[in-house]
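Have a look at this one.
Note that this complex is displayed minus one protein chain, with the remaining chains in position.
Naming follows writing order (A and B), and every chain is counted from residue 1.
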Amino acid sequence: MIPQDLKYTKEHEWVRVEDGEAVVGITEYAQSELGDITFVELPEKGKRIEQSENMATVESVKAASEVYSPVSGEVIEVNEALTDAPGEMNRSSYDKGWICRLRVDDAGGIESLMDAAAYENYLKELKQ
Amino acid sequence: MNYIPNAEGDVKEMLGAIGIGTGDMEELFRIIPPALRPLSFNLPPGSSEFDVEKYLRGLGRKNLTELVYFIGGGFYDHYIPAALDAIVSRSEFYTAYTPYQPEASQGTLQAIYEYQSCICRLTGMEAANASLYDGGTALYEAAMMAIRITGRNKIIMDGGVNPIYRKMMYSYTSNLSIDFSEIPVSHGQSDRGMIDEYLDDSTAAVILQNPNFFGAIDDHSDISEKCHKAGALVIESVYPVSLGLLKTPGEMDADIAVGEGQSLGMPLSFGGPYLGFMAARKKFVRKMPGRIAGATTDGKGRVGYVLTLQTREQHIRREKATSNICSNQALCALRALVYMSLIGKQGFVELARICRDKAEYAGQKLGKIKGVEVKRSAPTFNEFTLKLPGSADKVIGKLLDKGIVAGFPLGRYYADMEDYLLVAVTEKRTEREITMFADALEEALWS
Partner (left out) sequence: MELIFRRSGPGKEGVRLPARDCPPAGAIDPRYTRTEAAELPGLSEPEVVRHFTRLSRMNFGVDSHFYPLGSCTMKYNPKFLEKIANLECFASLHPLQPQLVKGATLTQGALEVINGLERALCEISGMDEFTTHPMAGAHGELTGVMLIAAYHKSKGERRKYILIPDSGHGTNPASAAIAGYEVRSITTDENGVMDIAEFEKALDREAAGVMLTCPNTLGIFNPRIKEIADMAHEAGALMYYDGANLNAIMGKARPGDLGFDIVHLNIHKTFGTPHGGGGPGAGPVGVKEYLAPFLPVSRVIKGTDGAFALDYDRPFSIGYIAPFYGNFAVLLKAYVYILLLGGEGLRRVSEHAVLNANYLKSRLEHHYDIPYAENCMHEFVISAARQAERGVHAIDIAKALIDRGIHPPTVYFPLNVKEAIMIEPTETESRETLDRFIDVMIELAGLAEKDPAAFREFPKTAPVGRLDEVKAARDMDLCA
């Protein structure tokens, strides 16, 4: 099920924005396409990232995929737990598998993202 | 002949099955238009094994090989045990490809894992790869790896690093914006003061070699400490046989260790195939080039080995790979593993001792010759620098006539060192040969 309270990108990242902060991860669809995740290269704390900029790399045995930031902002926290347990992204992509927390700029670009319904339609199109 | 099993009858039938009724092989190539056919293909006709061998043995006789080698320069004349060749001649090893299908390649994969383990134990490092082409490309790959890890682009190279490797480094990076500094050695060893002066917050790595090209040994721990404070990495290029005795890159707190593995059971073979080895801190392993084997289990819990962390490599990451390397020197890595296994833990220490003892003995003998000075500003392992009273080339020429390769003339790569000779002694050199060398040198200089 696609959580209703999140926003989504075409590259299958999700973002939850609350009080000027954003939590970012990859969607259930993305993790299932990747297969068992073996490694996550996390962004550096304190780094500024622009919207659509490469912020992390997620690796499975046979593929490496870039994760693009859904919003612009500064990285204030990363999910260190993924270093030892990258499988959390498979098991709990919308919760324990989050990648990082950003302090969002005013012009965070959130408006340009899809809501749950739009993302669901987008996935349907892809599957066709 | 030509190792083609299918006889004429088979060929006709096979062509028929494809739909070529004429029996003409040329039909298979009809997609190649006449205009694109070879303008020429003039090669001699084939020969028998017997005739080819005769021809090649004839060429072989034009190589003078019954020589007594006192030349090293990073490439050494060590003894190769007979069992080594017997083992690596097993065609299950040498006619296999890269172990992409692990269940059909456990022999190769376990051997790589054991090789990686031996390299780690020898260098005192945490993680090794499955091999690179040679010591020079390994050093270049290490520099690129340090640049990736640190995000910096300045490299400081010690002047005691093999000059051929330094040239290779410049060739490979000539289209990249990398800022190199070279620090000449001072009194035989790495010049701390000057390295310090060049070390800054844009330095990705300091590249050192132990023993250095002049044969001098060093302890680079203090340089590592300074580098790490500056956020730079230390790359140590080492001669593996010396690690029977000498302080390891790990003990010196180096971040990446590389080297030429030829001395671990590879014949000199006029330059190859040799073996580039690389080991590093485990936390850097994802930035490492080349293949890496890892242990895992199957569905029944049996231990097995696979190529792992392949997302670093070109067949997956393409232009974003850590390196373009695909074919490596796998069989040479197997040679090194078998060599280390045959010589063994105690034997390896003993081997290093014998090399050094013989070198020290040779140094004493040669140093007694009038006008000859053994450079002793730093201790040495099995290679040392001689200052001669005249041109090293002249001496080399005279000694070649007596079947002795006296050493390498340092003037070839270092300005103002025309009178210096780099002499190497391995366990294969006998007391008699050393005496013969000393006598011949004395005669060449003074009679």
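Keep this in mind: a contact is a pair of C-beta atoms (placed from the backbone, for glycine too) under 8 Å apart; a residue touches a chain by one contact, two chains touch by 3 or more.
Source: prediction; values computed, not measured.
Remark: the omitted chain is touched by one listed residue; of B:287, B:402 or B:428 this is B:428. In the complete complex, the hidden chain is touched by one of B:256, B:285, B:388 or B:423, namely B:285. Considering the whole complex, the residue from B:325, B:388 or B:441 that touches the absent chain is B:325.
The set of chain A residues touching the chain not shown comprises 36, 38-39, 59-62, 86-87.
The definition used in the following text is that only the chains that are shown with their structure count from here on.
In this assembly, the C-alpha centroid of chain A lies 44 Å from the C-alpha centroid of chain B.
By the touch rule above, chain A contacts chain B in their complex via residues 39, 41, 59-64. Of all the residues in chain B, the ones that touch chain A in their complex are 286, 310-311, 316-317, 320.
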